[in-house]
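A protein chain is absent from this complex, but the other protein chains hold their places.
Chain lettering (A and B) follows the sequence in which the chains are written, and residue indices restart at 1 in each chain.
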Amino acid sequence: MNRKLADTALQIVIHVFLIITVIAVLSPVYWIVIASLREVGNLFSGQSVNWKDLSLANYVMLLTRSDFLLWIKNSFIVCSISTIICLCFTCTAGYAFSRFSFKGKKNGLMFMIIIQMFPSMMAMVALYNLLNIFDRFTGGLIGFNLAGLILIYTGGNIPFNMWLIKGYIDSLPKELEESAYIDGATRWQTFYQIVLPLMGPILAVVGIFTFIGAYNDFLIPSIVLQDSSQYTLAVGLRSFIGGKFSVSWTQFAAASVMGALPILVVFMGLQRFLVEGLTKGAVKG
Amino acid sequence: MPPQQGVLLMKRAAYVLLLCLSTLLFLSACGKKEEKTHLVVWTDMNETKSLNAATARFTARTGVPVKIVRVPLIELQPKFQVAAPVRQGPDLVTGPHNWVGPFATAGLISPVELTPDEATKYLPVSLKVMSFEGKIYGLPVSVEAPGLIYNKKFVSKPPQTMKELIAIAQEIDSGKYGDVKGFMYEMVDFYFSWAFFGGYGAYIFKDTPQGLDPKDVGLDSPEAVQAAQLILDFIKKYHLMEQGVTKDIADGRFLDNKLAMTYNGPWTLVNYKKQGISYGFAPLPKLDNGRYPSPLVSVLGVMLNRETRHRELAIDLMKEICSGESQIDIYLEGGRIPSRLDAQDDPRLALQAVLKENAGPGGDAPDAGAAGGKVSDEPDTGYRALSTIGGLSYAMDVTFVPNEEVKGILESARVGTPMPNIPAFTQVWQPMKEALQLITMEKQSPEEALKMQVDRIRKDILRMMR
Partner (left out) sequence: MTAKNKLYPYLYILPAIVFVTLITLFPNVYSLYLAFTNYSLYHFQHFQFIGLKNFQEILFSAELNTFFRVFIWTLLWAFFSVALQFVAGLVLALILNRKGLKGTNFYRTFLIVPWAVPSFITVLMWAGLLNTDYGQINQALMSFPPILFVIKMIIGVNNFFVHMINWLLNALFNHGATGVQAKNYLDYLMLNSKGIVPWLDESPWAKISVLVVNLWLGFPYMMSISLGSLQSIPSDLYEASSLDGASKIQQFRKITVPMLRSSILPVLITSFAFNFNNFVGIYLLTAGGPAQSGSVAGATDILVSYTYKLAFTSCQFGLACAYAVLIFLLIGSLSMVNFKLTGAFND
């Protein structure tokens, strides 16, 4: 009886704590949402909210009279493709670093992680030259466009994702693979049919991480993309405040709010992968 | 085992399908090779209708289509710098005139030749600031200068002297209209505060017959210290504002009718119009030495990429964008004051255009045509027209009101200082901002702070030029 009471009390405490945390975390966003519901003004106009003044005009404008949907589409193309390709490459690479032994295994990974630590500001010029070479090489197919962007995001995320996946696979018990091996499966079959299904949680996390990283980045696309029909969301957003002395705060706020929604949707969709644990389909004994 | 194989097959099929889909999406992300001859212009201007009209006229005349790419201002300069040398840049780029020096020095833009006849059509100072080392590097589109913006509800006539302004502001601060404040602006932004430096007689770079001398910086002179002291007095002596005021804060208050006077530029007026605020624009009032503060005058210009493959055509397009007709269109659409004398004298600029959001279903209603500029629909060039973001296209309802706004801006520009366009000027912004921060936060005296930061500017300029 006491146990149950204590448990319920604990539950309540936890819920209260979580709710307070959520409120604290969301309060800046609250102000952004309020700003987006105003027609004119900026973050400082109207500390007190005049409920009558709020309207959805900005959202309507964004959906009907601007390129917002185009930006979202472009962002989605870039982010999902680079995430998928990156996941494919890093899965196999992570598995190799975890389960195989080969020359350069130990230091190779460390080396790759370290070279990622180069401050990236000057990399712009180098990346530009790189894309230029690609552009000439492929006759404009891959270059200063979304394809070039995909290339950059894929490559940039590989070392770190590889390491994460390796770490995860490291903590998976080896018995499952060993029993499959004994049963006559090839290395690839072991990977593909035993290990891969168990990697759900880490793939979800790595996937989200890569997706969001590419989604929010504005530095690279702003330099790389030439055609305004290829602008991603981040670049499009910058155009609201990149003008002289930020004149379009409210539209910027609305676009940011709407821009955040796809991420939340993606995250919600991948949630169930986060909870699929080892217990599912595990071989006992 | 049949069921397992079935599952396997399905998995394979799904995998292949995913692969195909990805490839298709990937290919759609790739670029198409443009074959036709066409010109590309990079700009951050919001006046898309006017630009489209100008390019349509150009295309009708020459048969060459033009593509306008909108790039946000903060990215336009770095993007052009990276793209132009590798032939990925546009043919023309628009930007504030102070880019001329840096771009010319880096060899990114090339000069244009103007006949004397053509040259006289422009406001002299606007051509002067587009020149560097004796050559003209582009044509000016518009002229602008910040000035005093006042809310007519609280201030009926603009103050004539600084003393008057301070008195009015203090009166309002003491509660005359409730919690309305008198006067606020972003003090640490050198772009604005310079006006006081200039008014007291300081100079940024010494003007010599050969042009501005980057090695002679005059921002720590006694006159400069006087100006800095005035700014500090705004906070300490007259209690008009606090140190941390930003343009957003001042702008926000003004929009809320909670600020009587502010010091900002013409680009903010669009929003004030939308809000229905009855405002006035005037030059900043005279200082106690009898001179007007001298705000920085900025010219928006069109520059020619040195790597362009269609030099003659590009220059032609440049002249079209900067023509009188185009400039009037641009004024009517976005409020930018033309740089051409014939455009400035045009009776249409005497009109105060009252903007109203278009209430029609979809699309924009065609311009009333009354006395408005010729605004055409999307040109038939086969290229996607720009979407209007920031400054949206409004149907303009034109009413005939004497336009003090244009008069005010031009007067402000008259007493203003043209922004130096030499590369050395890029080294001035950050140190001066920090000097103003340290002064207004009272961490250093004006004299100390200016001396230290200007020494730093001198060092930075030398280092830049080595």
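Going forward, a residue touches a chain if its C-beta (ideal position, glycine included) is under 8 Å from a C-beta of that chain, and two chains touch if they have at least 3 such contacts.
Everything numeric here is computed off the predicted structure, so don't read it as measured data.
Which displayed chains does the hidden chain touch?
For the complete complex, the undisplayed chain touches A, B.
Tell me which of A:L62, A:L141 or A:I158 is the one touching the absent chain.
Looking across A:L62, A:L141 or A:I158, the contact with the absent chain belongs to A:I158.
Would you indicate which residue among B:N264, B:S326 or B:Q427 is in contact with the undisplayed chain?
B:Q427
For chain B, which residues touch the unseen chain?
85, 102, 105-108, 242-246, 248-249, 423, 426-427, 430, 433-434, 437-438, 441, 443-444, 448-449, 452, 456, 460, 463-466
At which residues does chain A meet the chain that is not included here?
Residues touching the hidden chain, for chain A, are 11, 14-15, 17-18, 21-22, 25-26, 28-29, 31-32, 43-44, 47, 88-90, 92-93, 95-97, 100-102, 105-110, 112-123, 125-127, 129-130, 151-152, 154-156, 158-160, 162-164, 166-168, 170-173, 187, 201-202, 204-205, 208-209, 212, 215-216, 218-219, 233-234, 237-238, 241, 252-253, 256-257, 259-260, 263-264, 267-268, 271, 274-279, 282.
To be clear about the criterion, only the chains that are shown with their structure count from here on.
Counting only Cα atoms for the centres, state how far chain A is from chain B in Å.
35
Mind pulling up the chain A residues that touch chain B in the complex?
39-46, 61, 64-67, 77-78, 80-81, 84-85, 124-125, 128-129, 132, 139-147, 149-150, 222-223, 226-230, 235-236, 238-249, 251
What does chain B use to touch chain A in their complex?
18, 22, 25-26, 28-33, 44, 46, 69-75, 78-79, 82-83, 86, 88, 247-249, 251-253, 255-256, 264-265, 267-268, 270-271, 274-275, 362, 384, 386-392
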